[in-house]
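All protein chains but one are shown in place.
The block that comes next holds chain A.
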Amino acid sequence: MTATTDPVARNEWIACGWLGQIRPGASHDTMVLGQPIRITRKAGDGYRIAEIGEDGAEGRELPVQTRYTCIFTTLGEPSRPLPEIAEFDEPDRIVVGCGNVGVNTSPYRLVENFLDMAHFSFIHVDTLGATDKTEVLAYRTEHRKDVDEIWAVDCTFFQPAASKAVKGGQMTRYQYRVMSPFSVMLYKNISEDSDRNDAICVFIQPLTETRCLAYMPMAIVDNENTAADIADFQQSIFLQDRVILENQRPALLPLDPTYELPTRADASSIAFRRWLKAMDIRFGIYEKQAA
């Protein structure tokens, strides 16, 4: 595809690489929103990102930020800054980067899958869900207008093995946070007696409307497992989701509330779709063919 003209999508910060992916002095070609770009790691630690023109030459230079183990850029003029995620600055946490995983679907299907507890008992059997405990208890969703984010709070779900650090089943408490159409995270409270949450993010790089790379940085409270163990656990969970994600039809997200029918457990998806509709984003959205 050619670069999207959708100003809403263009004005978001988008992850396009991870720190450590490119050697100093080397460069890496990729794409955001249909626009080919080249990321060059300068001799020091800085990055330079430029559009690649039809002729293969570097064109317009793009803004760069590095944070949360990722490299971010934008094609437009961002209306919001990168999100603040304080957990990544706490010195005693394990921060894990995980590289990226390719998924052939639209970015919003990825976000919705991440927000969704109802699939745990079917897709993540014996880890995030149990086949005999499928109920999703009521939770609240909020549109936090000050930061323009969607939150789902007071979420709980029974999990047989909620993370690498826990043994045995328990009710896990979650909070979900959608920071932009292309970034989402959760706070997961595993230890009953602790106020400290694991923070797990998904930053999505839409290559095109239906091809994405997902980056999963995490800031975890865990004294026993290594970063590699934690990354392996997340990776195995994510690969289970990928099979699902690549088999949803259509891959683009329908916003018409009669085309796909939600139930109470989908409150976060309902809030997310309303929010997308209100911001009038067009990139990656399914426009139903007139019958």
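The rule is simple: contacts are C-beta pairs under 8 Å (C-beta built on N, C-alpha and C of every residue); 3 or more make two chains touch, one makes a residue touch a chain; residues count from 1.
Note that in this section contacts and distances are computed from a predicted model.
Q: Pick, from "CbbQ/NirQ/NorQ/GpvN family protein", "Anti-anti-sigma factor", "Rieske (2Fe-2S) protein" or "Nickel import system permease protein NikB", the protein name that UniProt gives for the chain of this complex that is not shown.
A: Protein name of the absent chain (UniProt record): "Rieske (2Fe-2S) protein".
Q: Pick out which of A:8, A:95, A:118 or A:255 touches the chain that's been left out of the picture.
A: A:118
Q: Footprint of the hidden chain on chain A, which residues?
A: Residues of chain A in touch with the missing chain: 112, 116-119, 121-123, 134-136, 244, 247-250, 254, 260-266, 269.
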